[in-house]
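My structure is below; once you've seen it, I'll send some questions.
With one protein chain withheld, the remaining protein chains of the complex are depicted in position.
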Amino acid sequence: MSEVKKQTELIENSALKDIVEALRLQYEGYSITRDSIVNPLTKVVEYIYDAHQAHLTNKEQCSYAGSVLVDATLEETHRRFASDVAKANKVYLAGIKLANLVWRRLDEVTQTQHKTPFATLGQITDQIVEAACRAML
Amino acid sequence: MSSHVVEWVSVKNHSALVALTLMVVILATGLTLPVFGQVYKADSQPRIIDITAKRFEFTPNIIHVNAGESIIFRIRSEDVTHGFYIDGYDYHLEIPPLSTVEVGPMQFNELGKLKIRCSVTCGPIHPFMVAEIIVEPNYVLPVFLVLTAGMFGTSVAYIGTRPKNRMLGISTEKELDILRIKVIGPVLKKFLQWRGSNYALLWPNLVIFMIVFASGFVGNPTGNLNFSIAVVWILWFAAVEFMILLGARLWCTLCPLPAFGEWSTRRRLYGVHRLKKWFSLGRKWPKQLDNMWIGALSFLGISLIVPWLVTRPIISGLLFVGLVSIATIMHLVFTKRNFCRSICPAGAYIGYHSVDSLFSVRSRDKGTCDKHIAKECMQGSPNGYGCPWLLYPGGNNDNTFCGQCFECLKSCSLDNMTLKLRMIGKDLPSIAAKAKGKFDEAWMGFIRFTLAPLYMIVFFGPTFWIKDWGNMSNVYGANWPTIGLLTPTPNALSNWLGWAVIVGGLSLAVYPAIFYGFSWLAKQAVGEVKQSAKDLFLSFSYALAPYGMTLWVAFALSLIMVNWAYPLNALLQDPFGYGWHLAPIDKFTWSPLLANMLPYIQAPVIFIGLAFAVNSTYNIGMKLFEDHSKAMKATIVMGVLHFAAALIVMFILAG
Partner (left out) sequence: MRQGKHSIFWEIIALGTLILGLSFLGVPMLDAVLKPSPPHGIVIRLNIVESSGFDPSVITVKRGEPVKIILHGMDVSHSLVVPDLGIDSGPVEPGKEKVVEFTPDKAGTFVFYCGTLCSVKHHFMRGTIVVEE
């Protein structure tokens, strides 16, 4: 019950809405597969996990994570460059939101210390990615 | 393409066309001057001229002969073996120690001045052991002076035709996107966006630097036979001037000095470290030092020891070890290229002149960059690092601190960064107009501008005492084992202080003071404007960027055309002066290339510089006052100073 409730909260979360919207725009004209959603989002989460573990600063790292998302989505469509600024900005901002979300969760986990962060990472990734896939596919 | 060219150079105004045509005629006159010769009837009795050669001077150092006069030179060496070579004459005479050699009778039919050079390595200062033969009547000097006046006149006449955003008839607004040129563009783009491109470009220089270190410490103690001197201070020093003109800070792309530090902080040679985390303390470089002061003063500092630096391998070796150490430490403390921005002496002058380069790294469309929130050119992306030179490349309009590492070409995900070809002086007026308080760059300009003619006198002039003061009367070459030979005597040290006062005084005080005087006069001439004399002084000093560059190009020409054989032998045959034969060809014999033509090539280069200076001053004036007649008045006043400087250089070249 509580698990389902949490997921619903996430879907309603503006971050996820932004991600779905941004990815839709970015993949316009390209076929959307499960991989093309899972891979970029996982990359961002993994990046933030590493940055968090390395005790780097939130602001700088989340902002960079936005670029990681842009680059990863371009890679999924075998492009080197984004087609226009508006789309690139959307994806970038969505990436930052996602990164912030993950960062906050990791903060909570490390403060309470009732679970190992790596297990939490898997959970967070699963939740977000599954939710995004459900919304887009 | 051809329509492009027409658009760039089209001159609609007829009087402007006339002025520009006259300029070309003046340049052509300078170039073709040596075609004319003079012949007088030879006297029956040849005149004997006694010359004494000793390290590193010929006495007399200026020899006047009459055209057509029959001359016998009787040269005596007072110490070691010297050589006797006259520009344009195929004598390679050897004068054994304490003996006398006669050459002649010979006649001189040239119009002006010829240089006598030592052709047998006689010690460290040997490449700069020079005397002069002046063929009387010396027609070249007055012709050069008239041509200079002509150039000044036509330049002023040209700007009188109200050229808008133009540099000598060529538009400074048009730009060519190099990455969109057919065939070359895509290939170059592919290469520059490949992560390994920087490393690949840098690697050959890394090898060269290793050889420079090794030869500086353990190579042949005699400079011109040693890689660290021949390649760095003859080939590189000359090549950099041309690199600035064609490629702005292209050298900074290739420079291995800061590479060790940069690789350490990135923990990568090739790729982008996955985590945006630097191996560095990440301290902030103090803002009051984030300018050109240290770089300008360290360039001047190097000039104070230049007679030793460019002739003693160990001094070069120590300098480079010092620079690499400082650069590496600075990277480990301040993360980014603060060394290159603020400390490096070469970085300072290359950056100063780069604003006048034909080349630039710019965004295609600034609007796109402004709208793009990510600003990957600053913060970096998985494909490239954020600008290591601490710029915002997307909005950059100034080459000064753009090190051309091409990281922004790699990191930009919008394909908005490119290389652009443009006319000299495109950004200059806007940079100069914002010069408030930028005394550092103004003084960089004064130092560079003053030192160019000074170097011409010191290195290729006949005056011995100034060489000797700078050289502290030392006759020994030195590598690491023999570094003790450089211990100066107290007398030599006090002479060196004299040299330091001359070099430092001229470049730091005398010329800036004169420049300020003219700026004040310009202010009086212009009348009511909101800028103070100090503002004009700083803004107009930027005209020295193109002008100074051409003076150094002229100097570089004489350096490389006379001494090309030394770097080639060091590169191909014998880097350490040990007697190796690496390439299966004969060693090149020292024989200056077109040395008798040099003044006629150098003078037109300086004429172009004068025209650049006048036109730049006008463009800066237009930017400041937005009024033709005010800009014109200021240009004429400042132009007189630039004209006078050109006259002085003509005296050095031909007087």
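Assorted remarks:
The first chain written gets the first letter, and so on, giving A and B; residue counts start at 1 in each chain.
FYI, a contact is a pair of C-beta atoms (placed from the backbone, for glycine too) under 8 Å apart; a residue touches a chain by one contact, two chains touch by 3 or more.
Not measured: the values here are computed from a predicted model.
Considering the whole complex, the residue from B:Tyr40, B:Tyr139 or B:Trp203 that touches the absent chain is B:Trp203.
The chain omitted from view is touched by exactly one of B:Thr253, B:Asn338, B:Asn383 or B:Thr635, namely B:Asn383. Contact with the undisplayed chain is limited, among B:Gly271, B:Gly367 or B:Gly498, to B:Gly271.
Here one chain is not drawn; of B:Gly30, B:Pro127, B:Gly261 or B:Pro575, the residue touching it is B:Pro575.
The chain not shown here touches subunit B at positions 79-81, 94, 96-98, 120-123, 195-196, 199, 203, 206-207, 210-211, 213-215, 218-222, 225, 268-274, 382-383, 475-477, 481-482, 485, 569, 574-582, 587.
As a working rule, only the chains that are shown with their structure count from here on.
Averaged Cα coordinates give subunit A a centre that lies 52 Å from the centre of subunit B.
Within the complex, the subunit B residues that touch subunit A are 193, 274-277, 368, 371-374, 376, 379-383, 412-415. By the touch criterion given at the top, residues 47, 50-51, 54, 56, 60-61, 63-64, 66-68, 70-72, 74, 80-82, 84-86, 88-89, 92-93 of subunit A touch subunit B in their complex.
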